[in-house]
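Note that this complex is displayed minus one protein chain, with the remaining chains in position.
The block that comes next holds subunit A.
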Amino acid sequence: MPGKFDIHVLFNHWDRFAEGFIHTIEASVLALIGSFVLGVIIAVMRISPVRALNVIGTVYVEFIRNIPLLLVVFFFFLGLPSLGLPLDGFTSGTLGLTVYTASFIAEAIRAGIQSVPTGQTEAARATGLSYIQTMLHIVLPQAIKIVLPAIGNQFINLVKNSSILAVVTGLDLMYYADLINSDTFLPLTVYTIVAVFYLVLTLPLSFAVHYMERRFRSADR
């Protein structure tokens, strides 16, 4: 029985699959935007000539990147309430995802920017461009082709990592999958369906990353 694949599970529990899927999309999109913005800020701090900002950026990246995502999410879900700021499962899960992914995105951006030879910056500054102008017109356009695929990979990870919401009752796809599984006792069916739902989100991202990689490689030649 548990080995049988029964597609009726999808139709019989459609409302819960759909609700979970929508919450997974919401959490992913919110965390995607949030982590990109936060990641850019951290990356700028990391490469900024101001020492204090530099230190803050480095501490953030090295601290968050090197602890488990579950711990970050538990901080928001169980830790913050004891400081008087209760957040529900969805919010704390999404915040945790944002904070966690931002550290990887910051690193991807920093690596991309620093891969642009320093001679470029020096030449730009010598022609009279300001630091900001140098960044915007000379460094970033060159960095972007290294950065974009790397960020794309982080977004794929983000969508998959959003399953962490299941642990903190974030009402996402994985949370409802667990509930449907305990109602139907058809784990193979339930989790295969869930895998397809995740692929619907991640495969387009994956193709986008490949496309960018190919395009930027041929542009270099």
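Of note:
Keep in mind that, in the parts below, a contact is a pair of C-beta atoms (placed from the backbone, for glycine too) under 8 Å apart; a residue touches a chain by one contact, two chains touch by 3 or more; residues count from 1.
Operating definition for what follows: contacts and distances are computed from a predicted model.
The listed choices are "Phosphocarrier protein HPr", "Zinc protease", "Putative glutamine transport system substrate-binding protein" or "Thioesterase domain-containing protein"; the UniProt protein name belonging to the chain that is not shown reads "Putative glutamine transport system substrate-binding protein". Of the candidate positions A:L78, A:A123, A:L136 or A:V196, contact with the hidden chain is made by A:L78. Contact with the chain not shown here comes from a single listed residue; of A:G57, A:G89 or A:G152, that residue is A:G89. Within the complete assembly, A:L179 is the residue of A:L30, A:L69, A:L129 or A:L179 that touches the hidden chain.
Of the residues in subunit A, those that touch the hidden partner chain are 77-78, 81-82, 86, 88-89, 167-169, 175, 178-179, 181-183.
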